[in-house]
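Here it is, the structure in full.
For this depiction, one protein chain was excluded, whereas all remaining protein chains were kept in their positions.
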Amino acid sequence: MNHLSSETFKENARAALADVQLRGALKNATSLFGERRKEAAAGLPNWEDLRTQARAIKDDVLLHLDRYLEEFVRNAESRGATVHWARDAAEANQIICGLATERNARIVVKSKSMTTEETHLNDALEAAGMQVVETDLGEYIIQLAGEPPSHIIAPAIHKTRQQIGELFTAELGMPPTDNVDQMTSTARAKLRDRFAAADVGISGVNFAIAETGTIVIVENEGNIRLTTSLPRIHIAVMGIEKVIPRFADLDVFLKLLPRSGTGQRLTTYQSFITGTKRAPADEGPEEVHIVLLDNGRSRMLAHPVTRQSLACIRCGACLNACPVYQQVGGHAYGSVYPGPIGAVITPQLMGIQKAAQLPYASSLCGACREVCPVKIDIPQLLLHLRGEISPRKGSRAERLAFKMWAKVMVSPALYKMSGVAGRILQRVIPISRAWTNGRDLRPIESKSFHDLWSNE
Amino acid sequence: MNNSARESILSSIRTHLAASPPVDAHPVNPVNPVILSQEDPVTRFKESVESVSGHCIITTDTADVLSRIITDLKARRIANSDNPPNAHDIFGYEVGISTAQAGIAETGTLVLDSACERHRLVSLVPPVHIAIINASAIVETLGDALTLLQKKEISPAITFITGPSRTADIELTLAIGVHGPQELYVIVDGSK
Partner (left out) sequence: MWTSIGVSSVEVLRRVGCEVEFDKRQTCCAQPAFNTGYLDEARLVARRFISIFEESKADAIVSPSGSCTAMVKHYSQLFAGDPKWLPRAQAIAAKTHELSSFLVRVLKKEDVGASWNGRLTWHDACHGLRDLNIKSEPRALIRNVRGAEFVELEHADSCCGFGGTFSVKYPEISVAILDQKIDAIERAGVQAVVSGDASCLMQIGGRLSRKGSKVRVMHLAELLNESSQQ
């Protein structure tokens, strides 16, 4: 797969800005998503209370994450699920490939799971000789195209219907069309027999309930229900932060997630899976495995500002609201988690060295914070990360410039001189082409406000 | 199973939490539910089902409505959750009939509980799903349904169904009927 890297965000963004089709697709998608979310939120008069409540629940969970995880595991295991712990991506992949191989699996169906994208599970399964079939329509499209997802909940949103039609014609032999219903039925028909033939079904998890050991997964298409009902083995993969304390807490989260993500009151299906079936003759998989993934999440618990990153319920609302994402799309971020939430969790999960540009790719406008259902203060997080990165990784010139700037700003004499110097410099030295390529520069005035005040 | 990973992760969680500066805990105050409608739940339920492209018929003669729907659909291979076909055969069926243990008025949602019937494939694989629900089983809100479910031990598989299957993955354009059923009929039995 041809993945862009976070380390080249600037170049990726430049290329994205030149892609007219992409920008058109992004504009339509983000504005539609935004309107629907706004309308859905307005439909609940206690929306703000729900956000506060959700954040309070998440804060409580994260402060006692070990206890809630242990409670979840105890209850899931007592109902027949097998729980595995994975310290990092490699370990998660190893566990899952091991399970599949031991059970002589050949065909694996997957429903959309960002966590498995994070670990690059598909590559590992294919290397182990499995055929992996993505069944979520958006994921199926990008699998055919050989691309990574560009949005947390709508993976193929960067593609126009024409592009998808052409892809289906080329890869699936579909008669040429750009009719969405026809494309959807083509996918349905192609994937049907994969569900029936699959040995293993792999899903993500939206919420894991500590009180009952239940995993909750939400969807519109029905592929999650098929993935978790048909194959004899179901493997559910979740980040350790997905746990919530009580079954009743779902009331708050199931109100916030669908409205924030797609503007729906509820998605078509919610599956509540608690352990394994009671009797062999019952419907459903013979084995239910739950893989808990850390992969850097536990580190984020060490500071209240970074801890809030783990409250994310993966709704995607921040992406749609972000003026940067709206212009460049998800691929430019070079991470399975793009947009505002991606800019803060990618450096924390992958390491600052791999994603140092991302926290600076923001105008700090705060639109993300406004729409986040769990009130994550992303600008605060971005600033926190910049505070960690700049002193160590900022260019020497920049670090020096700010040291000098501080000296000038604390000295009245230097400050007065800087105004004069600035005016001279602006006339003599061409100001950064970065500004003047697109914008005119307003000249610094000959008399400063300080000067005028003296003359009062 | 893999206890060292378990201990390592739990230990990492505890260590990092211990390193964190303390914060004031915010109390988790319950949010008062908002009832948005004065209508009776059954009427509201029907409106909600129809708003998500489902069909809803309120009747006191379920058998009659059922046979009319099946006749109109000209369906011959009909699966029933009392005695469902096996996972291999069910792909050849045109209609799946199940009951629903509860309904949620505010969203038009059906609640299906595997402890009560074998609904998982019957309500999912055939392109048409017909669900039969007692009018008295319809509750107002999502919260009410969750409370109901906790009155006994949570069964292995509970499914909430709101309308026929759909997607908006292509240009955010709505397409009905993806992997799950393309049509949903809900028969509300008002007898008793």
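Residue numbering begins at 1 within each chain, and the chains themselves are lettered A and B in the order written.
The rule we apply is simple: a residue touches a chain if its C-beta (ideal position, glycine included) is under 8 Å from a C-beta of that chain, and two chains touch if they have at least 3 such contacts.
Quantities reported herein were computed from a predicted structural model and do not represent experimental measurements.
Peer 1: Kindly name the visible chains that come into contact with the excluded chain.
Peer 2: Computed over the complete complex, the missing chain touches A.
Peer 1: Just the residue numbers, please: which parts of chain A touch the chain that's not shown?
Peer 2: Chain A touches the chain not shown through residues 10, 13-14, 17, 323-324, 326-328, 360-367, 369-370, 380, 383, 385-391, 394, 398-399, 402-403, 405-406, 408-410, 412, 415, 432, 434-435, 437-442, 444-445, 447-450, 452-454.
Operating definition for what follows: only the chains that are shown with their structure count from here on.
Peer 1: What whole-number Å value describes the gap between the mean CA coordinates of chain A and chain B?
Peer 2: Computed value for the inter-centroid distance: 27 Å.
Peer 1: State the interface residues of chain A toward chain B in the complex, per the touch definition above.
Peer 2: That would be residues 25, 28-29, 32-33, 43-46, 49-50, 53, 55-57, 59-60, 63, 65-66, 69-70, 79-80, 82-87, 91, 95, 135-138, 141, 154-157, 159-161, 164, 180-181, 183-185, 187-188, 191-192, 195-196, 212, 214, 220-223, 225-226, 229-230, 240, 247-248, 250-252, 254-255, 262, 265-278, 282-284, 292, 294, 298-304, 307 of chain A.
Peer 1: Considering the complex alone, what residue numbers of chain B touch chain A?
Peer 2: 1-2, 5-6, 8-10, 12-14, 16-17, 19-21, 23, 25-32, 34, 36, 52, 84, 87-88, 91, 106-107, 109, 114-115, 118, 120-121, 124-125, 141-143, 146-147, 149-150, 154-173, 175, 177-181
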